[in-house]
Every structure is written in C-alpha cells, then in structure tokens.
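What you see is the complex with one protein chain gone and the rest in place.
As written, the chain order gives the labels A and B, with residue 1 at the start of each chain.
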Amino acid sequence: MFAKGTNKGFLGWMIFGIAMLALPLFASSATVRIFVFANYIAIFAISWDVLSGRTGYISFGHPFLIGIGGYTTALLTHHLDMPLYITIPAAVLVTMIAGTLFFLPALRIRGTYFALVTLAFMELMYGLVQVVAPDITGGTRGLTGLPSIVTGAVSNYYLSFGVMFTLGLAMWLLIRTRLGTALGSIGMNEEAVRACGLNTTKLKLFAFTLSAMIAGLGGAMYIHYLGSIAPRGLFDVSFLFTILVACLLGGAGTITGPIMGAFFLTLLLEFLRPYIPGSERYLIYGVATLVLYVLQPRGIHRLIQITVNWFVEGFMRRKST
Amino acid sequence: MSYFTENKGFDTLSATSENRPQPMLEARGLTKSFGGLMATKNVSLHVNPGESLGIIGPNGAGKTTLLNLLTKEITPDQGSVFLNGNCIDRLSIHKRVLAGLARTYQVPRPFHDLTIQEHIRVGMMPDGLFDMLLHGADDEKELKIAESVGLGGERAQQYPYELAMGDLRRLELVRTLATEPSILLLDEVFAGLTVKEIDQISELLTNRRATHSTTYMIVSHDLKALEPLVDRVVVINFGEVMTEGTFREVVADTDVQNAYLGTGWEQE
Partner (left out) sequence: MLIQILLPGLLLSGLYALIAIGFTMIFSVGRVLNLGYGAFIMFGGYIYYQSAQILGLGKVPSFVIATAAGVLLGLIVYVILIRKLKGDAIAIEISTLIFAIVTQAAIIVVFSPSPKSMWPLIPGVLRVGDVIVTYNLVVAAVTSWVVLAALFLFIGKTHIGRAIRAVSMDPKGAVISGIDPDRINLIIWGLSGGLGAMAGIFLATYTQLAPAMWVAPLIIAVAVVIVGGIGSILGGLVAAHVIGMLETITTTLIAAELRGVATMLLIILVLIIAPKGLFGKAEL
C-alpha cells in the first residue's frame, strides 16, 4: 500500500512523537505555550501542503479557509451556546463546503492567477466580515470570551500536538500511496496526468476538500485556544506569510518539511527574543527566510536529505577502503 | 447539442458497411479553425484493428491538430470521432484513454520529480480514488513494463533529467503503454533522435505490434523511419486529406512530391 522507505520514515515519526510527548516534562510553561503555537502553525502548513505543495495550485488564501472554520465555531458557541463537540465538527463541514467554492476557479485557471483569486477571496472575507452584520460577527473588533476546549498550557500542548501529529502522519502516509503519487504528478504536468487516463478534476476536488478539512479543524481549535477571533490577524497577509514560509522553508510537497518549517520559524523567533527584544527581530527573521529560500528553494527537508546522504556516502567510502 | 446521430447522413461511411471491417478509430468530417485559420478541414479517416496507419504532411499541415482533435485536447467545430463504432465525442481526454485511445506528445511531458518506475505507476493508475488509496503499486508489473522498453532494472529508478532525448521518448512511450491502449497515437516519435535511437524505437514498436496486437497511428516527418512501420499512409496538406494509399503509392504521387518539395524529402 505504501511506497518503499516508509518504515524508515516511520521510525523518524516515532522518535519525533516520543520527544514531543516528553517535552512538557523539561520545558517551562512559557516554552510549552510557544510549542502550542508551533503545533497550530504546523497544522495550517500541513493543510496548505496537501493542496498547494502536492497539486501545485498555490493558495494565497488559506487564511480564508482557516477563518471560515474559526468563525463558524465562534458564532455557534457565542450566539447559540452550542457545545464544542457539535460546533467544531460543524466548522469542519462548513470549511469543506467553502473548500469546494475555492475549487471552482481551479477548474479554469492555475499558477499565478489561481493564487491571486485565492488572495482575493481572503481580502473579500476581510471586508465582508467587518461590514455585513457586524452585530453578529463582532465586526472589526471580533468576538471575545470564546470557550476553551481544555485549560492550561500542558493540556493545550498535548491536544494540539496530538491533532498535529495524527494529521501529519496520516497525510505523510497518504502521499506515499498511489493516490499521493497521482496528486503529486498533477503539480508536475497536469495534461500528462490526464493523458494517463486520470480524472484530474476528481483528484483536485479531493485535495481541496481534504485541505479544507484540515484548515477548518485547525482554525476552529486555534480560535478556541486563543479565546477570541477578529478579522485582522486572521484574514491577514502576515498570517498567510507565516504559513507559506513554513511550507516553503521546510520543503513543500513533503508534509514533514512544512512541519519542520513551522517549528523552525516559531522557534527562531523565540530564540532571538532574549538577544533582540525589539522589532529588529522580525527584520532578521525575514532576511534569514529570504536568504534561505533563495539559496535552497526546496527547503530544510532537502538540506537534511543532502546532509544525510553526505554522511552515508562518507561512511560507505571509509568502510570500503 | 447532441452528437448521438451516429449513422444518419454517413451511410456510405458507416461502420456497418459490408465490405469493410469495423474500424477501430474513425474520424468523420473533423473541422477546426483558430480565429480565421482553418487548421483542419473536413478530415475523415479510419484505422482498422491491428493496422498501423501513418500520417504524413508538410510542416503546419494540421497533423498535430488532428491528433488533438482525436483525443479531445481540443474540441472540433464540426465532425465526430468513433471508437470501435461508438461515438466518443462526449468523452473527455481521460475517459478516452480509459476506453483504449492513448497518445504520446511531440515534446515529451515527463513528471520531473518521479522516477521512470513511478511514471509507469501513474500510467497504470486505476480510476477510483479508493482503489488508488488502498491498493499498493504492483512493483513486479511496473518493472516488467519498464523492461519491455529497455528501461528496466537499475534504470527504472532514474529521473527524467538524467535521460537523453531518446530515453525521454521511450519514457513517454512506456508511460502511455502502461495505460494498456488498444490504439496508440504517436506524435513525431522520431523527432530529435539519433539514427541509432530511431532504430531502437522502431524495433520497439514493431516488437510490440507482434506481441500485443496494438493498433497504431503514427504522425511523422521522417518518412524513411516511417516506411517499415506502417501499412497505409494518409497525406494531409493544408488541413485536408490529400491522398491515401500504401507507402510506395503515396510517395510516388506527384502531388505529394510537390507538397513536400523543399521540406527535405527527396526520392532516392
């Protein structure tokens, strides 16, 4: 069912899982909170990667999907006092429907144009939320006092990590099936995939719905963790930027790459904080990202691959002499 | 608009006509214009089961457009396509492939990040998503198919950027063969190849024809390479069928010679 080399990768996942499970035993609650944030960014990055990393339909509008999920659960809990075990699945469902809306332009356009339509979707949402029925959506100021799923840093850490790990592993396994190969080939040459007798529309719809599902779940959980929701900060270019850069810096299309990217970005910012407390931190962070991206557009994932290969080859050479 | 008007008005050409076997692939009156330019004008032709048909014609005669119309890469303005006597006008590209009508492209279109074996995997891919998800790849069969075009063993793990033009053509061919076509349309398979590579591809096609009863429609400029591969030739010029016959009949035709003058073909 899965491609070769899956077992070796599985070992990596187990080590990652055990290390992350043990983390709260050593880390302070402030550090744990940073990791909660990294987990959520990783979930969003996984969602982006399933769609854009694989099929090459670059989404600049992922915050739109995340926001739909977030607003659905926020409105249902805030106005109707519905329990979370109903509102979160409802949010996922609504986001999946929105994902098919997102999909319509992908029937006709791709590349840059597709990216721009999704960006327009995000900006449209930003405008609409503030104007249409602000007494319900909370308008520009948004909604606050939303219920949380669990309380405390450690519980939130385990919850977000559990979801991220499960989704990440599931998607990583998915891309190693034949379905994953088919989705990936769309990103390389869509016409050729069609000429191989595959229904690319069906495959794309699958990728969009799956991506929307993850975005909806992540978005809903994230806003309950924050306890509030507002259009600025959600339908926002810098939020998009964080997701996009996590994926690209990590290595798009690999699932593990975007997770690494999400952790790298979040931890880099936090690591810099004691040395550079001011706004210069963001400048350094941006420049570092830009340099890394231009030097290795295929990301950390590829850098690790190259390093591992280099060590293995060196080891082999020493053995043979 | 309905295309289900199969035999009306086409009685003389009809698939059930007595003295002819039912063609495997048939085009009736295919017409396509781009802007003011007529790329194909009322082109009708057929390929019989097991036959190998060559399509020749000077540059810009509309040969590739014809292939694109047959596979629905582009939709004709007028005319219909029949596969085994059934009108397939409403079938999209991938459905036509599933029905057994597959093609290669003039410029190979590899998947830059997949190995040769993975290309074959995409070609062999089933239609259903669950099928793709739940059943793993058939490693043995993939390698066997790779072997059949001489890309087996270690070579099956190569990536497109490691391949020379001849091997890229072979890769394109093997990916298409993996879809198990009953009729294969080949667009300029010899373009950009060395003499040795042409021989290899040619041998491969001949062998394939002997072992599987694949029907071919081969578009080529290279008349010399085409000659041993085809049973019959259709000449296209200015988007129209000019003449047809055996290879010898066609190249002896003075009109064909005139159409080709200056395009490199000289009778020996």
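We take it that a contact is a pair of C-beta atoms (placed from the backbone, for glycine too) under 8 Å apart; a residue touches a chain by one contact, two chains touch by 3 or more.
Every value quoted in this text rests on a predicted model; they were computed, and no experiment measured them.
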Here the chain that is not shown touches A
Chain not shown: contacting residue from A:Thr112, A:Thr144 or A:Thr166
A:Thr112
Across the whole complex, list the residues on chain A that are touched by the chain not included here.
58, 104-105, 108-113, 115-117, 119-121, 123-124, 126-128, 130-131, 237-238, 241, 244-245, 248, 278-280, 282-283, 285-287, 289-290, 293-294, 297
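Going forward, only the chains that are shown with their structure count from here on.
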Indicate the whole-number Å distance between the mean C-alpha point of chain A and the mean C-alpha point of chain B.
43
Which part of chain B faces chain A closely enough to touch in the complex?
71, 73, 92-94, 97-98, 102-103, 105, 109-114, 118, 121-123, 125, 127, 129, 132-137, 175-176, 178-179
What part of chain A is in contact with chain B in the complex they form?
1-3, 174, 177-179, 181-182, 184-185, 188-189, 191-200, 202-203, 206
